[in-house]
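A single protein chain has been omitted from the complex, and every remaining protein chain is retained in its original position.
Let's turn to chain A:
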Amino acid sequence: MRPILMKGHERPLTFLKYNREGDLLFSCAKDHTPTVWFADNGERLGTYRGHNGAVWSCDASRDSTRLITGSADQTAKLWDVQTGTQLYTFNFDSPARSVDFAVGDKLAVITTDPFMGLTSAIHIKRIARDHSDQTSESVVILKGPQGRINRAVWGPLNKTIISAGEDAIVRIWDSETGKLLKESDKEDGHKKPITSLSKSNDCSHFLTGSLDKSAKLWDSRTLTLIKTYVTERPVNAVAMSPLLDHVCADRELN
C-alpha cells in the first residue's frame, strides 16, 4: 500500500467520498470548491465552482453522473460530475451540512444547522431524473434534535433516516411520515457529541464516532448497540471496511 499525496485544497478538508465503482474520489474542504480525483493515480480531474462557503459533505449518485454537495453558504447544490456544471441549487435559511442520496437516487436527505433562532432540521428532497424538472420542494422536513446534526443518512430500502449530532443521541425517523421511530438509549449511547457516522455497504449497520473517546457499531433496523470501541482520544471520523472486518477511527491529536 503506497500512499499518494494529493494536494489541491487551500484549506482544511471536511469530507471524502468514493463513487460506487471506486475509481473517483470526491473531496470537500473549507475552501468552497469540491474537487474530483482519479482514485488510482491521484490525478485531479476538476473542481466544482459555485459555492460561497465551506463545503461540509457530498454524495455521488450510483451511476456517478450526479454529485450533491452541502455548504455553509446555506445551499445544497446538484452538479453534473463530468462537466462540472451546476444543475440545481436548494436554498435554505441556515448552513447546510450533511447530504446523502437514497437508493435509486430519487431522493436526497440534507441537514441544516441551527442558526439565528432556527433549530436544526433534516430535509428530504425529491431528485428529478431530468434536472430541468427539479423543484426545491421538500417531501418532508424533520425537526427535533437539539444542537447541530452532524450526519444524516438513509436507512435500508429508504424507509428510514438515521441522524446523529451534538446531542449525542442517534435517531431513526420514518422517511415518509417524518415521525421519530427510535432513539438511542441514554445508558449505552454516546455521552458526548457524535462527530461522524458511516454506513456499511448494505446499510444494515453503521458506525458512530464521538468526542467521548469511543466509536459504536449499531444495527440500522433495530438501533441495537452491537459493539463499542474505546480509544484514548476523542474520535473525529469513522469509516468501515467494505469487507466488514475492520473499522477505522480517526482520533484527535493534541
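Throughout what follows, contacts are C-beta pairs under 8 Å (C-beta built on N, C-alpha and C of every residue); 3 or more make two chains touch, one makes a residue touch a chain; residues count from 1.
Everything below uses one rule, namely that contacts and distances are computed from a predicted model.
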item: Per UniProt, the name of the complex member that is left out, chosen from "MAK16 protein", "TATA box-binding protein-like protein 2", "Eukaryotic translation initiation factor 3 subunit B" or "AP-2 complex subunit alpha"; value: "Eukaryotic translation initiation factor 3 subunit B"
item: Touching the absent chain when the full complex is considered, from A:Gln82, A:Thr135 or A:Ser204; value: A:Ser204
item: Contact partner of the left-out chain, one of A:Ile4, A:Ile141 or A:Ile226; value: A:Ile226
item: Listed residues A:Gly8, A:Gly46, A:Gly84 or A:Pro156, member touching the removed chain; value: A:Pro156
item: Where the missing chain touches chain A, by residue; value: 21-22, 62, 102-106, 156-158, 200, 202, 204-205, 219, 221, 226, 232, 242, 244, 254
